[in-house]
Structure formats: structure tokens, C-alpha cells
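Take this structure first; my questions come after.
Missing here is one protein chain; the remaining ones are kept as they sit in the complex.
Right, subunit A next:
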Amino acid sequence: MIELQGLTKIYGDKTVVDDISLRVDSGEFGVLIGPSGCGKSTTLRMINRLIPATHGRILLGDDDVTQLPVEQLRRRIGYAIQSIGLFPHWSVAENIAVVPGLLKWPKSRIDERVDELMGLFHLDVGELRDKYPHQLSGGQAQRVGVARALAADPEVLLMDEPFGAVDPLTREVLQDELLRVHQHTRKTIVFVTHDMDEALKLASRIALLNTGRLVQYDRPIELLTRPADDFVRSFIGKADLGLKLLSRRWVHQYQQHATLQGSPAASTQAGYTWEVDATGRPTCLHGGRLHAEDRQQHTEVTQEWSATPDMTMKEALSRMVWFRVMVLPVIDGEGRLIGEVTMHGVMGQQPCA
């Protein structure tokens, strides 16, 4: 758990961080967001005392961070930054092993931990263990940076725009991986970004900062549906508010019963029916297109044209639009049909409800 109490940073006569109080509970994914220069990095770096606070307190668990020896404090807190800062003269394994080494773990335990983390981040141990940072791709380097931050199993992970410098495709993958790792490890994370979509995708709580002040600290959905003031409203942006909301909604929340071809309900229910094979996998959709003449059509089910329960509704909607169908099959891990989501379903309920 991390708690900031009246945290303030003043440079000369400029108040860069102004009386911020907030709490990120254990296992939560807290995101600090705000326009560039609003004090996000300064706030983050006061937590591991890279910058001394002018006023206020920071609690890590039950400890005031200023009461701990500073190096000891930092070894309990993982830290990953946009520029990564890998040590160019050390191999991937040596980079990941830094904090365990500082904590004087036995060598065998360090080796085990390095392999475990590389596995967790899909880094090929055989290929990459002894590579040097300059031989890595941007995505690989950033994975190593995050793995390094997690190496000594810290209580808290601080991340300052860690995916800001990688291409959008890799960023998505890294975000998914981070979410997976977070679910797996239940670390307390404080994550800085200026990208609202990233915040909405990752955060369990979002702190919106402006000119050093905390404007709103809430769950993502609340931030979207109950913005505290005009600044929040304008920062979220009205244009795609509906889509942003759907990015915090999941397919399983909208999932409906799917009607099979030839079942008793097939004739009574309007619209469309599914054909499944012997293993229960959907093969074909009858009807389900917008125009009447299309209703006779059969649509082959493909991998891309389907949804999983943990997919966001934003993505599901996007797939419906792209494939020009009013319905998507929802499939489980084995590919079996377990339900459907429909355009009517999306439109029939406001996502803020």
C-alpha cells in the first residue's frame, strides 16, 4: 500500500506538486495521468526519494519512507522508466539480477529468478539471456526493464511512462502483458502516463493531475461518468466518450444466450441462428446482417470474427463494425460457442449504468 499525505514539492517559488493526498491499496493498479509538466514524474520520484519532498508524508505499508535508509527503501520498490536505462555493459541476465544481487541473494536463487522473470515476459531464455542491451529490440528492452524492476519481488512497482517510446503495436502487447503480470502477482502499481486510453485499459484507479494539484481520484468508470469539473471533462474528451466507456466494459457483461440452428427457439426468436460442429464450435451464422436481403446469407465464423468473455466491448463493437454483422459469437478457451453479443445489446444499455 502506498499513501501520499499532503505531498508538496516546491522549486524556488514554483509549486510543482501541490498538496496531493491519495492512497493506492495493496494489489491496486493506480495510474497518475495529466498533461505534460503537471508533476506526475515528480510525484512518482518522491515516492522512492529520488527527489526529496518539500512537505508531506509518504507511507509505504506502515513505514514513513523518510524513516527508512534510502537504498533499502529503493530495493523494496521496483522502478521502471520510459528510457529504460538498462546497463549497457551488462547482459540481459545481469541487468535483471541487479537488485537481487544488491540484496545478496545466493547465486542459484538469482539464476532461478532471472529465468522465471524472462519466462513471465516471454523473453526467450536460451536466446536472450546473454545478449547485451544494444542487441535488443525496443519491446524486448522494455520487457527487460520491467522484469528488472520486479526482480527482487518488490512490494510496489513504480512506472514512469514505461511504454511511451515503443510503437503502438508493441505498446498494446506490453500493456496486455503488464495486466497479465499484475493479475498474476497482485503487485501494487503506481503507473504514470499521459495517454487516457492506456490509463483506462490498465488502471483500477486513476488520479488526474493538473498544474501540480490532484483534480480527481476515482475508478475509471467514475472518472468517465462523473467528472469532477470541466478540466476532467475536457481532458477525457467528449468526442469518443461512449467508446472510452466501452473500453471499460467487457463482453461477459453483455453476453446473451445464443440460439442454435434447428433448436426449438430458432423459429420463434427473430434474427439469427448459429450452426455448431460436433465439438460445439460455431461454424456459421444464419442471418445477422443489417439489410433484409442479407438475412438469408450464411456467414462463416472465423477467428477474428468472434469475441471472448474478457474482451472489451470497445473491441467487440469494433469487430462488428468491421465485419458488418449485428452479432458476434462469444467463444470459450476451447473455441466452443458459449453465447453472443449483439449490436442491440450494446445499444440497449448505457455503458455507465
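Before moving on, here are some points about what is shown:
Simple rule for what comes next: contacts are C-beta pairs under 8 Å (C-beta built on N, C-alpha and C of every residue); 3 or more make two chains touch, one makes a residue touch a chain; residues count from 1.
FYI, contacts and distances are computed from a predicted model.
Per the UniProt record, the absent chain's protein name among "Phenylalanine--tRNA ligase beta subunit", "Cytochrome B", "Osmoprotectant transport system permease protein" or "NADH dehydrogenase" is "Osmoprotectant transport system permease protein".
Among A:S21, A:S83 or A:Q349, only A:S83 touches the chain left out of the display. Residue A:R75 is the one among A:K9, A:K40 or A:R75 that touches the chain not shown. Note that of A:M46, A:V98, A:V146 or A:I236, the residue touching the chain absent from this view is A:V98.
For subunit A, the residues in touch with the chain missing from this view are 48, 50, 70-75, 79, 81, 83-91, 98-99, 102, 132-134, 145, 148-149, 158.
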